[in-house]
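Of the protein chains in this complex, one is absent; all others appear in place.
Labels run A, B and C following the written order; every chain starts at residue 1.
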Amino acid sequence: MTLGVGVIGTGMIGQDHVRRLTQAVSGAEVVAVSDANEQVAKEVASGLPDATVHPFGEELIADERVDAVLVCSWGPTHEAYVVAAIGAGKPVFCEKPLATTREACRNIIDAEVAHGSRLVQVGFMRRYDESYRALKDVIDSGAIGAPLLYFSGHRNASVPEHYTKDMAIVDTAVHDFDVTRWLLGEELSSIQVLAAKPNSLGGDLQDPLLMILRSQSGVLVTVETSVNIRYGYDIRGEVVGETGTAALADRGPVVVRSAHQVAVSVPEDWRQRFLTAYDVEFQEWVDAVTAGAGATGPSAWDGYAAQVVCDAGVQALSSGERVAIDLGEQPALYR
Amino acid sequence: MTLGVGVIGTGMIGQDHVRRLTQAVSGAEVVAVSDANEQVAKEVASGLPDATVHPFGEELIADERVDAVLVCSWGPTHEAYVVAAIGAGKPVFCEKPLATTREACRNIIDAEVAHGSRLVQVGFMRRYDESYRALKDVIDSGAIGAPLLYFSGHRNASVPEHYTKDMAIVDTAVHDFDVTRWLLGEELSSIQVLAAKPNSLGGDLQDPLLMILRSQSGVLVTVETSVNIRYGYDIRGEVVGETGTAALADRGPVVVRSAHQVAVSVPEDWRQRFLTAYDVEFQEWVDAVTAGAGATGPSAWDGYAAQVVCDAGVQALSSGERVAIDLGEQPALYR
Amino acid sequence: MTLGVGVIGTGMIGQDHVRRLTQAVSGAEVVAVSDANEQVAKEVASGLPDATVHPFGEELIADERVDAVLVCSWGPTHEAYVVAAIGAGKPVFCEKPLATTREACRNIIDAEVAHGSRLVQVGFMRRYDESYRALKDVIDSGAIGAPLLYFSGHRNASVPEHYTKDMAIVDTAVHDFDVTRWLLGEELSSIQVLAAKPNSLGGDLQDPLLMILRSQSGVLVTVETSVNIRYGYDIRGEVVGETGTAALADRGPVVVRSAHQVAVSVPEDWRQRFLTAYDVEFQEWVDAVTAGAGATGPSAWDGYAAQVVCDAGVQALSSGERVAIDLGEQPALYR
Partner (left out) sequence: MTLGVGVIGTGMIGQDHVRRLTQAVSGAEVVAVSDANEQVAKEVASGLPDATVHPFGEELIADERVDAVLVCSWGPTHEAYVVAAIGAGKPVFCEKPLATTREACRNIIDAEVAHGSRLVQVGFMRRYDESYRALKDVIDSGAIGAPLLYFSGHRNASVPEHYTKDMAIVDTAVHDFDVTRWLLGEELSSIQVLAAKPNSLGGDLQDPLLMILRSQSGVLVTVETSVNIRYGYDIRGEVVGETGTAALADRGPVVVRSAHQVAVSVPEDWRQRFLTAYDVEFQEWVDAVTAGAGATGPSAWDGYAAQVVCDAGVQALSSGERVAIDLGEQPALYR
């Protein structure tokens, strides 16, 4: 009953997931790996009990020991691997983004719809975070009435040199877009992107950004990305409902009184903040796939929708105008 | 050395201030009152040791025992009384709004500039609140770097029947506008007003509203007004700076653990929330006026600027467009 | 209707109260001062509009302009001044301690009982603090059931050189004793004092101390005094009831996110922590006295009871044993 997982892409995030599947998750074994840099793949395999190294992802997908595929490779390669896994009828977990263009995402959807049942899951780990889940529970319970406004704050201490201005949308805010859709249970219909007074620590970046989105039912959403804010990795979220609000709590484990302050700590980075969410995400995926469900988490449609919002966001950043978001018809598979 | 204060307008807020000047503030005495409803003025006077009732505000201003004037009458009457007090060379504290039109505010400014020194103070009490002052101190200290974003949340449990949609701007958000200008130390340059999905508890009102303003240096400001949110009167504020953020704290006096919750209370209404701020505001005004300064708090210019932002906000709400804010030249008196 | 107050003792705390009565409280005027150091008294008087300097407290008490007396002199002199004020039939506010021995306190009680109505109020300012009042309200509301345990934490950043080990009880914990009696609405019946591992920053002091008291109905009370804890002046309190608990909240005015922390500030010292409580205390005293009540706040009995607990505490610290607290019969005047 151990799920054989093949991992395509064994860079930083891939290695982290290999470790997770091997040491933290019950019921899975990494049986095959593949990477554009074969040397890296071999090193990763050498730390595993019995993993085959495949030169190409397509071979890995075809490997009989591979029950399910995990795609952690470079974004532009995702489409081909995911479509191939669908073609092989194998469940596939794809790190975000599902694909880097709207069309590529659509191709994946078409393939999965043609297959006739869900096989694809996208790595939006926030949906597995205890605080986000509690936030959704409060909304769904009706305890604060219907949601009317949502504020989502995404703050990084700093970003690497190669971070470009569009990445604030496609790499950073994409998580906010997905979690907003999930929390509200509906699609986003428009986006406007405003650049604030630039942070002098952010070089030439337009940072911070304030994005204003509207959901189909009219909920107003503001997304703040502050990616050079130094003080830590801080994920904020507050839903304003008809009769109350609910917000992600600060969850530092201890309250320290020292030096004229009462303080709790802020996470250093996303790994620390979402460590447990990743573990839960993979345990639930392994459990679902083992139980015969192709996928129960974020779907190809979710990956596609997030990508379409990102595309609109990039256009809105460039034009300064409000951009409508049009997802087209949702296939019955995803309803 | 007791300051003789004459109060024009002895309705709800006027009576509250009469009580404040009589029972909570040191160094002042209410020596004269006036109200459109003379009966009410007489009742208020009957509770005071030695207060003259004047049928008209102009007579009250001329009363020799009146060292300083407090205007709490109906908004449209403010201009005439304030200008008259300036004409008499007497310090005048005017409850907000300074006046109900841009032109009326400008007339007051012209009169004060002609007088040559400050006599007018406007009742923006938030500037005297301990939390707002601490927030400004953090900003000014540089501890979080230059401010880049500011979020201001203004939530009322409910509003009276006569509350109209423009009042969310001219009556409610006007406080957010003023305190934003004061915290940032600069003027606002544009405003956009978005209506969220309407709160079903708010009748025909467009509630909540999300206003997006920009300051002259580029700081992005969002103002949320939620005026039927039931759970309490909750004033929120968070400045996002280059290296950190600072926010108004929840200040419930006790932490109660009961019924599976750890909770602090939220104020019932603005009186409870800003009680101490009002006391401090009037004590500082009395002290300043007694010391010979005509006024040291929010100026006629501040009242004017807030009114111009309100006008632009009303226009923006109606048009759905971003509206530029043009204050014109600031007289040297206010620099 | 202005209350003429005579101040005996114009050292640090006396000067602070003179400023308070003059600049912060409504309805009072300092009309006379006296101090063992006459030069200091003269300097204080020189800053007041019309205050007489008396060489002796007894003369000040006899001064016809003095409607009420404020005693801020050295503790051992309190008894004589308070008894003299009672003898003159004048309301007297006495800073803590009421007197420095049980017998001296008893003499004051006898004098007041002989007078037949309350004239004496003792300066236990915590009873006027918003958080303590809210704590008492929660207890009295029954929201957490009957109180069963109470923890009172009293932390000072540091203490002056002349601070001796008994002062942790008679100077520091005395406030905890009084506020415990007031919160619980009953007397304390025994005390045990345990010295913790000594703080190396406290020199030869036995610091911190943990005192264990029991109320007459059986509530267990622990009082922690940590008087060299460096991080600030921090007053803690938590009542454990049958169905919940209530605690004094941390009330830093702003929440600052910086340097990997979310923090609120801790007060620097007692002045900052209880500034508003002192103002309220004196406003209520002035109002009560002006209205003809001799005193409505902490009574001579409260001052006596606190002193008896202190005496028992000192004995318990010395002996290491539990010491019973016996107040004797409470005169009807104080019931």
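Quick notes on this one:
Here is the rule we use: a contact is a pair of C-beta atoms (placed from the backbone, for glycine too) under 8 Å apart; a residue touches a chain by one contact, two chains touch by 3 or more.
Quick caveat, the model's predicted, so the values are computed rather than measured.
When the whole complex is considered, the residue among B:12, B:263 or B:324 that touches the unshown chain is B:263. Among C:151, C:182, C:270 or C:334, the one in contact with the hidden chain is C:151.
Within the whole complex, the absent chain has one touching residue among C:212, C:259, C:275 or C:327, and that is C:212.
Where chain C meets the chain that is not shown, the touching residues are 145-149, 151, 194, 196-201, 208, 210, 212, 215, 217-220, 222, 224, 226, 228-231, 240, 242-245.
Along chain B, the points of touch with the absent chain fall at residues 230-232, 234, 250, 252, 257-266, 268.
If you put the missing chain back, the residues of chain A touching it would be 1, 22-27, 49, 130-131, 133-135, 138, 143-144, 243-249, 251-259, 264-265, 276, 283, 287.
As a convention for this text, only the chains that are shown with their structure count from here on.
Taking each chain's centre as the average of its CA atoms, chain A and chain B sit 44 Å apart.
Between chain A and chain C the centroid-to-centroid distance comes to 58 Å (mean Cα coordinates, whole Å).
Spacing of chain B relative to chain C, judged by their CA centroids, is 37 angstrom. Counting partners per residue, chain B has 243-245 as the residues that reach two or more other chains.
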